[in-house]
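What you see is the complex with one protein chain gone and the rest in place.
Chain lettering (A, B and C) follows the sequence in which the chains are written, and residue indices restart at 1 in each chain.
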Amino acid sequence: MDFSWTEEQTALRERVRDLLARELPPDWERLSRHGPGSPAQTAFSLNFCPKLAEAGLLVPHWPVEHGGSGAPPWHHFIIGEELWAAGEPRGAQYMNVNFIGQTIMRFGSVAQQRRYLPPMAAGQAIWCQGFSEPSAGSDLAALRTRAERRGQDYVINGSKIWTSYAGLAQTCFLLARTGGAGRQGICIFLVPMDTPGITVRGIPSLIGEGDIHEVFFDEVVVPADALLGEEGQAWPIIGWALSHERVGIARYAFSRRVLDGMVRQLQSQGRFDDPLIRARAGQALAAIEAARLLVYRVIDQRARGLPPMADANVARTAVIAADHLVSDFGMHFLPDTYCSDAFPLHLSHHERAIAAGIAAGAAEVQLNLVAQDFLKLPREARA
Amino acid sequence: MDFSWTEEQTALRERVRDLLARELPPDWERLSRHGPGSPAQTAFSLNFCPKLAEAGLLVPHWPVEHGGSGAPPWHHFIIGEELWAAGEPRGAQYMNVNFIGQTIMRFGSVAQQRRYLPPMAAGQAIWCQGFSEPSAGSDLAALRTRAERRGQDYVINGSKIWTSYAGLAQTCFLLARTGGAGRQGICIFLVPMDTPGITVRGIPSLIGEGDIHEVFFDEVVVPADALLGEEGQAWPIIGWALSHERVGIARYAFSRRVLDGMVRQLQSQGRFDDPLIRARAGQALAAIEAARLLVYRVIDQRARGLPPMADANVARTAVIAADHLVSDFGMHFLPDTYCSDAFPLHLSHHERAIAAGIAAGAAEVQLNLVAQDFLKLPREARA
Amino acid sequence: MNFELNDDQRALLDAVEQVVQHHLARTPAPARVECVPELDRDLEQGGYFEAVTTEGLGPVAAAAMVIALARLPFCTELGASALLAPRLGLPRVCAVLGEDRHTPARFLAQAACAVAIEADGVFAAALAPGDAREVESLWAYPMGELVAPEALPWRRLDADPKACLDLWRVALAAEIAGCLSAALTSVVQHVSDRRQFGRPLGSLQAVQHRLAHSAVAVEGVRWLALAAAAGSVPAALALGQAQQAVRPVAYDLHQFMGAMGLTLEHPLHRWTYRARRLQSELGAADRQFQLAAGQAWPA
Partner (left out) sequence: MNFELNDDQRALLDAVEQVVQHHLARTPAPARVECVPELDRDLEQGGYFEAVTTEGLGPVAAAAMVIALARLPFCTELGASALLAPRLGLPRVCAVLGEDRHTPARFLAQAACAVAIEADGVFAAALAPGDAREVESLWAYPMGELVAPEALPWRRLDADPKACLDLWRVALAAEIAGCLSAALTSVVQHVSDRRQFGRPLGSLQAVQHRLAHSAVAVEGVRWLALAAAAGSVPAALALGQAQQAVRPVAYDLHQFMGAMGLTLEHPLHRWTYRARRLQSELGAADRQFQLAAGQAWPA
């Protein structure tokens, strides 16, 4: 058992920090305030990610044939930890390197890999994830968007909601149904967003520009080779993809950075001697450290090649708790810093915190999974 | 809207306090430490309750024909608040005056009333409540103890568990089943505990002497007139009885008294200047005050003759929360007072607090009722 | 003990309820804050803000009115208007300043006067256009700050700062009670309608229990605010309990509203971000609890 970093890992972390110090502009905090789906941050990512790629820091964990260097999972995770703490200068592209790319590598055709992986590895691809629907949020298997085979094509009709980054995405990782109800009959399509029949509506939201949208599919025709994997067999692929999505983000690292800033602010106001404030700051820090260790355990399992386990749901629950403790700490003791643009990190952290337990598998779904898969409690009797 | 007491109510409270000052012995706190079902406190109650009765403070809310003076519900409640805060010198007899007596008055035969009410009004009756069974706790309708009609008698077989005060009780307010499963077919029997075939086993517990028992019924023969109400029609009577049981106890008043003592102890140690301790003490006090108001609202409704409402479940939930906050306050900041007999109130308060959300309708059942009856959320789909 | 409104109070609250229902018919805009001049006009013309100084009504009725009006998703200054300004003889809109005269305060850019309740006295200053400026914020209130507080014509009022602070605590507790209550109602509605996994979300036991906890918290806060208005419970205790309730209740309500609650299209955020702002006023819950402890158990 060893909770320290190797020299190589420490050196890697330094390389990422050096690159960030070089490449992030002075107004980066204000820029990143708008959220990864904003036009400003998307434009920035298309400039920044190629530099990451050039430094070998975008997809080092991918195999050599796809532009990576076959680095171990820890390698990629350390990079992600530093970048997320910095406000995620990869913008929406973090999704590509965390799970969309790997899903295509594992389940896609050679043609799909040739088409989609090189732009990702070059830091030039913006994707969105067409999962949720008005009547299928956490209950993904209830999705209704239909794909109908017509000759060499599929014709897609339906709509998606809460879709992050859809406004500027080039491609959609889309779930649609060819079969009947439930988990059977669901397909994944890789759909260029400029296909006729797709319309996107930005939804005004609390959580940053360009972060949530409705996407409508009206007689959208895609060729049969847009299908990822076999028709109707997507459910296990979705599970695989989500298990990679959900531990990819080192939220606690951003929370730590923001908490450090909040404490500095309180110190500068002479308020950090208040024993209540100190206790709450220490409490938030403990939650961050617990989350960090529980996430590391999952990465450690992945690094050993173990299959995804419910430990990931334990970790996610701890991460959400830490996010909220830090956000609540700021709201309680520094409410006025949410009133100006002098502390853009407080605002962007809060937005990510409130979304953390709702987007990408609600906190309550995590609790179900911890109960049933980690504690092995009996599954609920269903009506 | 008026949150103050009338002169009459204030005078009544003073009378109760005077009587307590006169009648409670110097070692009362140690004596009451053993719990209302203990031999010591039971013996004390058989001495104390007649004095209460004599002063017109035992059953003033009962009608004149049963030994009361037809006083309003507030009257009885104020007496109960003072007595519970004092450690309940009525012992197990609080059950008689809070709900068993009224249930017999409302649903019992004249013969049952003549037999059972006078000893209660005189402060000489000890009852126990035979409700829970090993497989029927919060799910009371699952009870299995059977009563079979044989000629002029019923023969009872089965067992009860967690039965408070059973060791010393004269009579049992017993639930048994004559019909099939579910809420139908349940009966209430008033059963003398010296009837042959009844055996009682005390269960060693965390919550005081004589507080929980198993009671076994082996071919227990009772005459048909031991039945309260109609055969198999007990469910609504049980509901009525429980709705009176459950707001009868002013737990928050005991919590307040104990919290006051804890603060005095901290002040004497020079620790009450600690801002964290002060904040937690104020927080516990706020919970007590919230519970007090929510209970008063229920008494107010009862005083107006309104039917029982889910407001009572809201109040109970708040009372349990206040109990636990006070108990946790003591355990956190005065752990060593749970190590000796110098602070018997801390121990007895803790025991009542941990039992509060488990006995007499678990806290979770209260939450179900608040959700479904107060918030009108849709009832759960049942398998 | 009497938990019913008297006839005068009932008449006032019935009239207020009509105003609430009238404005509830309006569809909220997708914005963090929305002020509706017509609502202010209705309330001012109806004379509702005189309740606190009216025989037979008083602070309890005023607090009940704040609770009722805070249920609207539209933003109007309630607390100072209903409980403080009439007592101090100040015009509406009156903005109550925070820790010091420089920090942002609610409604300051819209206010006719500013009030500072400080340890050594209560001070007020009339505001002219340009004396305060609007500040962007996360909070669902219009926030403003004074341009040059030291240049304003402050005058000391003939008022006890402690009594004013307690009235202000009642006002804040009542507004939190109204906000959380409206937010809870909207979520109860949502989970009763919304189906997930083949049944209404609100029939799931975990959802029910957490909403039940919210209901218990909100009921406690509501009655503490009313009893504090009557002077029967320390105001600091009522405000502490209210401020403490905000975090867990707002968390659960947003969880159950799901992604819909992250949009500006559903008004949930208006109530929760108002409550979240109020939770830190006067130093947040633990400050109130410390104060209440000092009052309950003097050295």
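Here are some notes:
Here is the rule we use: contacts are C-beta pairs under 8 Å (C-beta built on N, C-alpha and C of every residue); 3 or more make two chains touch, one makes a residue touch a chain.
Source: prediction; values computed, not measured.
Contacts of the undisplayed chain with the visible chains, over the whole complex, involve A, B, C. Only one residue from A:A122, A:V221 or A:L367 touches the chain missing from this view: A:L367. Residue A:A281 is the one among A:M193, A:L206 or A:A281 that touches the chain not shown. Interface residues of chain C with the unshown chain, by the touch rule above, are 204-206, 208-209.
The missing chain lies against chain B, touching residues 132, 135, 137-139, 142, 161-162, 203-207, 212, 276, 324, 328, 331-333, 335-336, 338-341, 347, 350, 354-355, 357-359, 362-364, 367, 382-383. Considering the complete assembly, chain A touches the hidden chain via residues 1-5, 74, 260, 263-264, 267, 272, 275, 278-283, 285-287, 289-291, 293-294, 296-297, 299-301, 304, 311, 314, 317-318, 321, 364, 366-368, 370-372, 374-381.
We adopt the following convention: only the chains that are shown with their structure count from here on.
Taken as a graph of touching chains, this assembly is fully connected, with contact between every pair of chains.
Set against the C-alpha centre of chain B, every other chain centre is closer than that of A. Centre-to-centre, using mean CA coordinates, chain B is 38 Å away from chain C. Chain A and chain B, compared by their mean Cα positions, are separated by 53 Å.
Multi-chain contact residues of chain C (touching two or more other chains): 198-199, 207, 286. Residue positions of chain B touching 2 or more other chains: 275, 279, 381.
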